[in-house]
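Sharing a structure, written as C-alpha cells. Questions coming.
With one protein chain held back, the other chains of the complex are shown just where they sit.
Residue numbering begins at 1 within each chain, and the chains themselves are lettered A, B and C in the order written.
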Amino acid sequence: MTAPQLFFAYFAVMITVLSLLMITRRNPVHGVLWMLVLFVHIAGLYIFLNAEFLAAIQIIVYAGAILVLFLFVIMLLNLKKEETVKKFQKHWLVGVGTGIIFAVFSVSIVRKIEVFPQLGKYTIEAVKAEGNIMTVGKVLYTKYLLPFEIASVILLVAIIGAVVLAKKRIE
Amino acid sequence: MEMETTISLLDIRPLVPELTMICVGLIVILLDLIVRKKEVVAIVGIAGTLVALYGTYKLYGFYEPQSAFSGMFVLDGYSNFFKLIFYLNIILTICISFKYMAIEKASFGEYYALLMFATTGMMIMASAADLIVLYLGLELMALSTYILAGITRKRQRSNEAALKYFFLGAFSSAFLLYGISLTYGLTGTTNLREIASALQTLDLNGSPIMYLGLIFMIVAFGFKIALAPFHMWAPDVYEGAPTSITAFMSVGPKAAGFAVLGRVLFGAFAGMQVQWASILIPMAVLTMAVGSIIALAQTNIKRMLAYSSIAHAGYMLLGVITGTTGGLMSTVNYLAIYLFMNIGAFAIVIMLRREGFQGENIEDYMGLSKSHPLASALMLIFMFSLAGIPPTAGFIGKFYVFMEVIKAGYVYLAIIAVAFSAISAFFYLRVVMYIYMKDPKEEVVLTRSPSMSIALAVTAMMVLILGIFPSFLLNLVRYSILG
Amino acid sequence: MLKYTLIPLLPFLSFLINILFGRNFIKDRAHWIAVPAVVGSFLLAVSAFLDVAGGRDINVNIYSWIVSGSFNVSVGFLIDRLSAIMLIVVTSISTLIFIYSIGYMHGDGGYYRFFAYLSLFVFSMLILVMANNFLLMYFGWEAVGLCSYFLIGYWFHKKSAADAGKKAFIVNRFGDFGFGLGVILIFLTFGSMDYMQVFGEAGGIAGQTINLLGYDVNLITLICLLLFCGAVGKSAQVPLHVWLPDAMEGPTPVSALIHAATMVTAGVFMVARCNPLFNLSEVAMNTVAIVGGVTAIFAATIALVQTDIKRVIAYSTVSQLGYMFLALGVGAYSAAIFHLYTHAYFKALLFLGSGSVIHALHDEQNMQKMGGLKKYMPVTYWVFILATLSITGIPFFSGFFSKDEILWRAYLAGDLGKFLWFLGTLAALLTAFYSWRLIYLTFHGKFRGTHEQEEHLHESPPVITVPLMLLAVGAVAAGWVGIPPIFAEHGDKIGEFLAPVLGYPEGEGTHAQEYFVMGASIFVAVAGWIIAYTMYLKKTELPQKLGAAFQPVYKLLFNKYYIDELYSKTIVQPTLKASDKIILGFDTYIIEGIVNGIPNLIGAFSRKLRKIQTGLLSDYGLIMAIGALSIIGVWIFLR
Partner (left out) sequence: MVPLSWYIILSAVVFSIGVIGFLTRRNLIMTFMSIELMLNSVNISFVAFSHYLQSMRGQIIVFFVIAVAAAETAIGLAIIIAYYKNNPTIKVDEINLLKG
C-alpha cells in the first residue's frame, strides 16, 4: 500500500466506524459529538481530494452551525427519559437487513466504477495556481449564479419557516 | 468542458416570472405587518401571480425555446405550460384558502408568501435543464410545502403531517443526490442535454451504474409524484395538512414531479427508454392498484382523495411510460384537467369546515343535496370527472392517456388501467350516493366566501367545458410540447 | 337541423328546469314541464321518421369535440332508418309512461326529482340512439346507466332498493369495462369514431390480427367481443343478467321504461348498429347467438317459479332480450329490431299493468296474495290479456310476427341455428306457461290477500288506464308491419324498411319449412297456455261453467288434462323443481357470487391493505427502501 492509500484507509475506516458509532448512541448528545468527529474526518478527506474550501465549509457550516443547532434543540426538548427507553425500533433487524442488502447491492454495482469521460481543465496544478477558493468563487459567481441565487431563496424560506413554526405567536 | 462565462443583466430576463413571484412573496410578508385586512395580502398574492403569468406569456412568446444561465435554465412551451398549471394552482389555492385559513387561525402573510415560494420552486423545476438547478428548485418547493403542511401548528395532525412529509422528503432527496452523483461521475456533467450526448458517446446506456443512478432519481421523483411504493407519505400528509394545502400539494408538487420526470427521462435519458419504462410499468400498475383499492375502505374524504390522487398519478405515469411525445402530451393534458377537478373537489371539502366542525368524514355528506343542492351538484361534477365519466374533463384525460398507451403497444397496460378506473368509480360514486341518496344526519352549514365561489365556478366550468370542448386544451398542450 | 337537435334537447330542458326549480317552485307540477317536452320530442321524432321514410338520411356533425393534430373526433347525429324506428319506440313509450307516472307517482315526496331523472334518462337514451359515432354513443351509454342506477335506488330509504341500485352499477361496470376498451380500440384501428367511416373501412382490416399477451387475435373479433361485453351487461344477458330482476325495486314506470322497453335494448340496438363489424366476425356472431339462446331459455325457466309479479316480468324481459340477441347472432338484424319494437309495447304494457295491480293492492307484489282481480280491475285485466297473447306468440298479435321471424331465421341458419331454434321454441313454451300462470294467479280465482286490501280494491284512474289502453293497441297491432311474405306480398314492411341499414337476411327456406316453424311456435304457445290453464285454473268456477256448456268436449279434454296433470305432478314438476334449484343455485351462488364476490373481495383486500399504512415514519421509509431495492434487484441483477 502506498502512503496515500494508507492515508485513505485510515479515513475510510474512521468514517465508517464513526458513522456506526453515531447511529448507535443512546444519548443524542453523544451522537452529535461522534458526528462532529466524523465531520472533521470527512473534512480531512476533502483536503486529501484538494477541496480545501469545502473542507472549511464542512467544519464551519456542518460542525459549527448544523450540529450546534442539533445540540440546541436536544437541550431545548430536555429529553431525560431518553436514557432509559429502548433506542431501536421493534423491527430494527429488518431495517438493518435492508441497509445491509442496500450496501451489498450498491457496493457490488459501483465498485467497478472507473469510466472517465473527457477530463475537465481543473487539474490539480491549475487549481493550485489560482488557489482553490478563487477557483470555486469564480465558477460559483459566473456559471453557477442561478443555483446560488436559488440557494439564497431556500435559506430565506428556512428563516421564515423556522419563525412561522417555532415562534410564539400573539393571538 | 467548463468555460469562463460572463453574466450580464440581460440574462436575468428569462427569470422575470420567478423573480416576480419571489418579490411579491417578500412584499406579502411586509404587507402583513402593516395591513390589518388579510384580504389585501391575499389579493396582492393573486395579483403578483397574474403579473408573473403575464411575464411568462409575454417574455419570449409562449412556445419559443430559450435558454439562459449557461444552459441551466430553459424556457420553452413545456416549461411554460407547467408554469401555467402552477399559476392556476396557486391562484385557486389562495381563493379557496382565504376563509378557511381564518377559521384555522393561520391566515397570515407568511402563508401566502410560502405558497409563492413553493410555486417558484416548482417553476424552477419546470425550467431546470441542469440537475443542480433541478435539485435546488425541488428543495425550494419541498421545504416550503413542509412548512405549509404544518402551518396550523396548534393541530397535532398538522404537525404530524409536516413531520412525516419532512422526514420522508429529506430521505428521498438523499436518494436524489445519490442518483445525481452517480450520473455526474459517469458523464462528467449535470446538464441534461450533455448527459444525453454523453450517454451516446461514452456508450453508457447499458451501464449498471448509470442504471443505478437513474433508479435513485426515479425514486426521488416518484416520491414527489406519490408513486407506489414511494407514496406512503401521501395519505397521512394529505389528511393531516390543512385542506387548502392538501389541494395545493396534490396538484403542484405532483405536476412539478412530472415536469422533471418528463424532462429528465425524455431529455437526458431518452436513450434508456427501454430500461426506465420497464421500471415504471410495475410502479404504475402498483400505484393504480394501491390508490384505487385502498381508497375503497376510507371514511375520511381527504384521505380518500389522497388515495385517489395516488391512483391518478398512476394513470398519468402511463403517458410517460410510452416514451412518445404523444404519451407525454397525454400526461400533461391529464395534469391540467386534474388540477381543476381535484381543487374543485377539495374546495367543496373546505366549505364543510366551519368553527367547531371538521366536515372531513364522508358521512358528513349524507343528504347534502337536501340542504345545499348547488354545492352537491358541483361535487357530483367533480366526482364524475375524477371517475372519468363523460362528458366531464376527467373522461377526456383518461381517454387520451389510454389511447396513447395502446398506440404505443401496451395494450395490457390499458386494460389494467381501465379495470382500475372501473374500480375507482365505486368510491367516487359512493360520495355522490351519500349526497343524493341518504338522509341528512345533522344540518350542515357551508362556509361561503366570494373567492370560494369564484374558485368553484372556475373549476366546475373548466371541468365541463374541457369535457365538452377539449380541443382548446389539447391544442395548447400540443403546441407547448411540439413547439 | 334544429328540429333534430330538439328531439333530445327538449327532455334535457325539462330535466334542467325540474332539477333547478323543482324543489322550490314546481313541486307537484313537474309533469307540466316533463310531459309536454316528451310529447314534443315524440312529434319531432315522428316528423324525423317521415323524413327518413321519404328517403333522406340525416347525418350531421354538431360540433368538433377534439381537433388536435391527428386526433380528430366530431360529434353529431345520425338519423337513418334504424335510429328512426328507435326514436319512435323511445319517444312514444316515454310519452305514455310519463303520463302514467302522473298518476302512479302522485303524492311521492320527490315528484319533481322523479320527472327530472326520467327526463334525463330520455335525453340520454335519445343521444345513444341518435349518435353518429361511438363516442357519443358511449356517452349516452354511460348516462343511461347512471340514470338507471339513480332510478332503481329512487326509494333509497328501502335498503333493498339501494342495494339493487348498487348491484346494477357493479354488474354494469363489468360490461362497460369491455365496451370502453372496444371504443378505444375502434378509434385506434380506424383513427375515427364516426360510424360511416368505421363501417366503411371495416372490410379493409378483416383479416388483421393484434398480439394480446402472446396470442394473435383477430382484430375485428376482439372489437366485436369487447363491444358485446357492454351489451351483455346493459341488456342483462347471461352471465350478467343478475342485476335486472333486482332492478325491479325501482318505481314501476321506471321498470317499464328503462328496464323493459328502452335502456335494456340498447345492447341490441348497438349490435344492430355495428352490424358491418359483426358481419365480419363469425366467432363474434356465434357468441352473440349462443349467449342469446342460452339466456332466452335460462331466464324463462327461472320465471316459472317466481312469485313476485314484477320479477316474473323481469325474467321474461331477460328471456325476450335473449331472443333478440339470438336473432342478431344469426344475422337477422331486422328481426331483432322488429322484436325489440314489438316487445317494447307489450312488455311496457305488462309492467304498467302490473304497476296498476300493485298500486291497487297498496304495494303488494306477491302473486300468492293476489287472485280474482278480474272483476275489480277489468281494464287492467283485459290489457294484460292482450299483452300476454302478444308475448306468447298467439297468431295475429304483434309478438307472434316478431318471434316467428326470429325463429324462422334461426331455423335457416345452419346447424347451430337449428339448435338455437329448438332452444327458442322451448323457451316459447315456457314463456306461454309463466305468462298465463301470472294471469291466472293474479286475476282469476279467489282473492288471497287481506280483507282490508280487498275493500280498497279498485280500478286505477284514467291517467293510468288510458296509457294502458294505448299501449294495448301497440301490443296488438305493432306487429302488423312485419307480416311474413308467405302471408302477404311485401308484408314484411319493417324488414324491407330496415334493409338499407341492416341488410336483408339471406337464406331461403321452402314454404313447408316455414309453416312447420310457425306451426311449432303456435303449438308451443297454445300448449304452454293449456298447461298453465290446467295447473292454475282447473279448480275455479270458470272452467266448470265452460265445462257444463261444452260437456263432451270438456270430458275429453279433462281426461287428457288429467293425464297431463298426472304427468306434470309426477315427472314434470319434480324435474322442474330440481332443475330450478340447480339453475337458481347457479344464479345465486355462482353468478351472484362472482358479481358480488369480486367487489367484496376487493373491499376486504382494501381493508387488509390499508393496514400496511401503519402511520409509522420508519415503516414508510422501510417500504421506500425495499421498493428501491427490489427495483435494483430485479432490473439490475436479474436482468
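Keep this in mind: a contact is a pair of C-beta atoms (placed from the backbone, for glycine too) under 8 Å apart; a residue touches a chain by one contact, two chains touch by 3 or more.
The shown structure was predicted, so the numbers you read here are calculated from the model rather than taken from an experiment.
K.L.:
Of the chains you can see, which ones touch the chain that is left out?
P.N.:
A, B, C
K.L.:
Looking at the whole complex, which of B:Val28, B:Ala126, B:Ile147 or B:Leu380 touches the chain that is not displayed?
P.N.:
Selected residue, touching the omitted chain: B:Ile147.
K.L.:
Which residue numbers on chain B touch the omitted chain?
P.N.:
1-2, 132, 135-136, 139, 143, 146-147, 150, 153-157, 159-164, 166-167, 170-171, 174, 177-178, 180-182, 184-185, 188-190, 235-237, 239-240, 297-298, 303
K.L.:
State which residues belonging to chain A touch the missing partner chain.
P.N.:
2, 4-5, 8, 12, 15-16, 19-20, 22-23, 25, 28, 31-32, 35, 38-39, 42, 45-46, 49-51, 53-54, 57-58, 61-62, 65-66, 69-70, 73-74, 76-77, 79, 82, 85-90, 92, 94-96, 98-100, 102-103, 106-107, 110-114, 116-117, 119-124, 135-136, 139-140, 144, 147-148, 151, 154-155, 157-159, 161-162, 165-166
K.L.:
Contact with the hidden chain only, please: which chain C residues?
P.N.:
Against the missing chain, chain C presents residues 610-611, 613-618, 621-622, 625.
In the analysis below, only the chains that are shown with their structure count from here on.
K.L.:
Which chain's mean C-alpha position is nearest the mean C-alpha position of the whole protein set?
P.N.:
Taking the mean of C-alpha atoms per chain, the most central one is B.
K.L.:
Among the chains here, which has the CA centroid at the largest distance from chain A's centroid?
P.N.:
The chain farthest from chain A, judged by C-alpha centres, is C.
K.L.:
Which of the two pairs, A-B or B-C, is linked by more C-beta contacts?
P.N.:
B-C
K.L.:
CA centre of chain A versus CA centre of chain C: separation in Å?
P.N.:
Chain centroid spacing, chain A to chain C, equals 71 Å.
K.L.:
State, to the nearest whole Å, the distance from the C-alpha centre of chain A to the C-alpha centre of chain B.
P.N.:
The computed centroid separation for chain A versus chain B comes out at 31 Å.
K.L.:
Return the residues of chain A touching two or more other chains; collapse runs of consecutive numbers into ranges.
P.N.:
106, 109
K.L.:
Out of chain C, which residues touch more than one other chain, so two or more?
P.N.:
Expected reply: 619, 626, 628, 632, 636.
K.L.:
Which residues of chain C touch chain B in the complex?
P.N.:
Interface residues on chain C, with respect to chain B: 23, 63-69, 71, 135, 138-139, 142-143, 146, 150, 153, 156-157, 162, 165, 169-170, 173, 176-177, 180-181, 184-185, 187-188, 210, 212-213, 599, 602-603, 605-607, 609-610, 613, 615, 617, 619-621, 623-624, 626-628, 631-632, 635-636.
K.L.:
Can you list the residues on chain B that touch chain C in the complex?
P.N.:
163-164, 167-168, 171-172, 175, 208, 211-212, 215-216, 218-219, 223, 228-230, 232-233, 235-236, 275, 278-279, 283, 290, 293-298, 373, 389-391, 396, 399-400, 402-403, 406-407, 411-412, 414-415, 418-419, 422-423, 425-426, 429, 433, 436-439, 468-471, 474-475, 477-478
K.L.:
Which residues of chain B touch chain A in the complex?
P.N.:
Within the complex, chain B touches chain A at residues 1-7, 15, 22, 29, 68-70, 72-73, 105, 110, 113-114, 117, 120, 124, 130, 132-133, 136-137, 139-140, 143-144, 146-147, 150-151, 153, 162, 182, 185-189, 198, 202, 204, 207-209, 212.
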